[in-house]
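As you look at this complex, bear in mind that one protein chain is not there, while each of the others sits in place.
Note that the chains take the letters A, B and C in the order they are written out, and that residue 1 is the start of every chain.
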Amino acid sequence: MALAHHAGARGWVPATSGNFSVRIDASDCAITASGGDKAKVAADGIIRAPISGRAHARASAEAPLHYAMYRLSPAIGAVAHVHSQPSVLASLHFAREGKVTLEGLELLKAFHGVNTHETRLNVPIFDNDQDLEALSARVEAKLKADGLGWGFLLAGHGLYAWGHDADATLRHLDAFDYLFSLILKLKGIPV
Amino acid sequence: MALAHHAGARGWVPATSGNFSVRIDASDCAITASGGDKAKVAADGIIRAPISGRAHARASAEAPLHYAMYRLSPAIGAVAHVHSQPSVLASLHFAREGKVTLEGLELLKAFHGVNTHETRLNVPIFDNDQDLEALSARVEAKLKADGLGWGFLLAGHGLYAWGHDADATLRHLDAFDYLFSLILKLKGIPV
Amino acid sequence: MALAHHAGARGWVPATSGNFSVRIDASDCAITASGGDKAKVAADGIIRAPISGRAHARASAEAPLHYAMYRLSPAIGAVAHVHSQPSVLASLHFAREGKVTLEGLELLKAFHGVNTHETRLNVPIFDNDQDLEALSARVEAKLKADGLGWGFLLAGHGLYAWGHDADATLRHLDAFDYLFSLILKLKGIPV
Partner (left out) sequence: MALAHHAGARGWVPATSGNFSVRIDASDCAITASGGDKAKVAADGIIRAPISGRAHARASAEAPLHYAMYRLSPAIGAVAHVHSQPSVLASLHFAREGKVTLEGLELLKAFHGVNTHETRLNVPIFDNDQDLEALSARVEAKLKADGLGWGFLLAGHGLYAWGHDADATLRHLDAFDYLFSLILKLKGIPV
């Protein structure tokens, strides 16, 4: 819930958009239900769902992407999805390259395991798709091949980010938002 | 009132501007009275007015546009008018085209009845006019001919948006603000 | 005090800058004392000073500009001075023209006496000067010659605005901030 409130306060989940989840154990996660303003989500807006992906009546259509991440690595403890404008702008501006490259900036050290600004982090961009099962499969295949990293973008849609727990995921969200803003502004693109 | 407070917190109703209304029944609506900071509006700042358009001493000069919307469709339950900068900038930047075209963006799904980002939504732009009766007639004629949609712009002035109820209208306001911002920024126009 | 708090909440008085005053009677005004964060000003941060301009130990160096405005017209009931970035950017961007011209925008109606967007409002720009007595004299002469209006700019410094009372002055501040932002953004200048 803290994740959702934090994102809401920053305007990252406009018009009832966005989804947040936290791993409960090896087979289940807690995830925000479909609809409602995530900035104000309370206990009854959160459901328990199996990461194997069996359908849940109140789950968001985008839940399969959360489940896919938990299946990809047992080290992932929380997943967040936001529609922050820097993320969407970066996803469209760098769509042709298929990735956003972040390098040479101190705040890269906010990502778990990064100890120097002399780092190059590639954030993959996927085409948006309303068929979430197909999209999940594409994401899973690509991340398995290229390495997990800490997030990916959906073009014209938003950002998925994760971490070992909710605090790390929140720190990664902040860092992505800050770094995407910075590189867009340096190119003269207002965010 | 929640609508007005929400809009106020976002800076959409500067300098006592903006108007909000909710349908009461087939013939009347509740609408914010003229003047005053809408971000702080209380019960005594709201009046009951007939949508047939008979004059009300404390009604805003822009009330006729609210009445016109309620007459256009019984499904419209709330109407909001704001001066948010992304709306005004979009209304001026796209004035020559006479409309803003929104397409290919996930947040289009925030509009009632839209299920995919592969949607094209045209938001008509009308010239600003201090003769509100004449302006209402122009708006009514155009929306009857082209379809209602969920909002329109007045050039150099602001946005009118509506929905089945106050919550949907709020969600539509958020979505318009977000989408206008996004397409302007992509063109390098700061909002 | 409400004026100062409002301006503080909007970031218009950074680093202890800004000054606010309200007329008490034909000969005196209440004005914020020099120094301190105006966003947090309390009763002991406000002094009573004669508008004839006799020196007051705790008066701000910029107090003479406030006094000059009260002497120019008995209808001026409050004066505000802020360093808002849209004001400063407008003052520098239009410095060569010597004025900012606002026209064709609905929010012009926020200024007292303006009833239509088909209005042209010229806001004069003066060179900044640390000799406040000399600057006051220049401002007074120019406004007497060209008409009072509702505000003027000091290049690279900020905005002075006024109204019949504190509420009108606040509304005028909001309107200037909004309109300067809008015309700069339309030219692609981020504010």
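Please note the rule applied: a residue touches a chain if its C-beta (ideal position, glycine included) is under 8 Å from a C-beta of that chain, and two chains touch if they have at least 3 such contacts.
If you're wondering where the values come from, they're calculated on a predicted model, not measured in any experiment.
Novice: As a test of the contact rule: which chains in view would the missing one touch?
Specialist: A, C
Novice: If I consider the whole complex, including the chain that's not displayed, which of A:A30, A:A95, A:L143 or A:L182 touches that chain?
Specialist: For the chain that is not drawn, the touching residue is A:L182.
Novice: Identify the residues of chain C touching the omitted chain, counting contacts across the whole complex.
Specialist: 14-17, 83, 85, 88-89, 92-93, 128, 130, 154, 156-158, 188-191
Novice: By the contact criterion defined above, which parts of chain A meet the unshown chain? Give residue numbers in ascending order.
Specialist: 104-107, 110, 115-118, 171-172, 174-175, 177-178, 181-182, 185-186, 188-191
The rule we apply is simple: only the chains that are shown with their structure count from here on.
Novice: Can you tell me which residues of chain A touch two or more of the remaining chains?
Specialist: Within chain A, residues 190 contact more than one other chain.
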